[in-house]
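All remarks here apply to the structure that follows.
Other chains dropped; remaining ones untouched in position.
Chain naming follows the written order as A and B, and within any one chain the residues start at number 1.
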Amino acid sequence: MDSKKSIKKLLEDLGRKKITAQKAYALLRDLPYKDLNFARLDHHRVLRKGFGEAVYCEGKSPGHVKKILEEILKRNAHCLFTRASKSLYEYLKKFHSGLKYNEQARIIYTRKEKPRNKKRVLILAAGTSDIPVAEEARLTLQIMGNRVKALYDVGVAGIHRLFDRLPDISRANVIIVVAGMEGALASVVAGLTDKPVIAVPTSVGYGASFKGIAPLLTMLNCCAPGVSVVNIDNGFGAGYFASLINK
Amino acid sequence: MDSKKSIKKLLEDLGRKKITAQKAYALLRDLPYKDLNFARLDHHRVLRKGFGEAVYCEGKSPGHVKKILEEILKRNAHCLFTRASKSLYEYLKKFHSGLKYNEQARIIYTRKEKPRNKKRVLILAAGTSDIPVAEEARLTLQIMGNRVKALYDVGVAGIHRLFDRLPDISRANVIIVVAGMEGALASVVAGLTDKPVIAVPTSVGYGASFKGIAPLLTMLNCCAPGVSVVNIDNGFGAGYFASLINK
């Protein structure tokens, strides 16, 4: 079916002159999105990005989220709703009994994808308080079909706890480092591996950590190459980015 | 030879009990670094990270850089010196005639590695003034053995200049977006591709761009998933990170 043809293929075909401009335009015009008035659901994202639209719930009313959810479920087996409160989940569950919820990760979802390959993403969290952000990354990765291993409380203040895990580090294909306070873990890990390290600063800390600015700057200024950074507390973003690499 | 055995393998062997603790410790103790008194060259980085140590030249005297260079060339065919002025290059060339220099990228190097595979890294720079940072990324990638395509001046103010290049975007395996001023290009590109996007904010701009803070924040808050960010003007870091993914 035309509507299932990926936009990526469409563009490639156009580039290689396999389809005419007229055809291309027609396809582009009919790209499947659904105007809910308060939201425009990007149905063809699954085509363009390889995964459907993840919905950020904070600041949306339960009614709006419900309508978006229904629209998504019409076309996808998957859904991924981030920053979802437990009460939102309980509201939605009444209508859609198949929904699952991970309270630490604050994610509502339908199912985890079976891993597509044997490559592993390793998540390292510096402290116990960083776990919710790490869990958001872990669950995102699993929903998107990746093997994940997560190790928590391996901060640099007791660096033997990290070094004990060197074999895990060397087996990983991509590494996510989650750390608040001063965020030094990313630098140490990046010095020990030749795999890409995705650093997630968290707002854990107090005083001059300024709700995550301190670890954000630490990670951006990482003296070891091979590190890139996502937004403060953005476990979803780190998981999504790692999944793109891990494919 | 033991000294060529990668640290990665060493750790894996240790993890799988293939080597004894005694052997492991001895190897670790003898890890090849060279103490130059003012610098400790990390010779085994080539083992651990798959590429030798890149040297950041800013703030180092020409004499120090020369000694570091000589120590590196004793063991490596490659060298990669970033933020190098033309006068530094001219000073070093007297002693090492094989050195090359790219003035825009401000990189001194010996040779580009032949690409290891057909995967391509695409570099998009928003404006003409972002080219030096983009060139630093491009040359880093080439030295590390990657195929690269770079397209400049494709900022969002004339978005058809970007859309004309959709086929290039869909063919890329990794994309680096270099942008100053408001840095919006990363968001638009990330919305069009299912490949990882590495965003490099530049200090190009004036007034409230605050030497790169504006595009840095833009990129960290990117509404499209699949983007991670490196330090302001850090073309080398983006190239290095992209190379890790592209392998």
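We adopt the following convention: a residue touches a chain if its C-beta (ideal position, glycine included) is under 8 Å from a C-beta of that chain, and two chains touch if they have at least 3 such contacts.
Just so you know, these numbers come straight off a predicted model, no measurement behind them.
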**OP:** Report the copy count for the entire assembly; 2 chains are displayed in place.
**Re:** 8
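We adopt the following convention: only the chains that are shown with their structure count from here on.
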Original post:
In whole angstrom, how far does the Cα centroid of chain A sit from the Cα centroid of chain B?
Top reply: 24
Subject >> Of all residues in chain A, those that touch chain B in their complex >> reply: 8, 11-12, 14-16, 48-51, 54, 166-167, 169-171, 191-196, 198, 216, 220-222, 225-232, 236-238, 240-241, 244-245
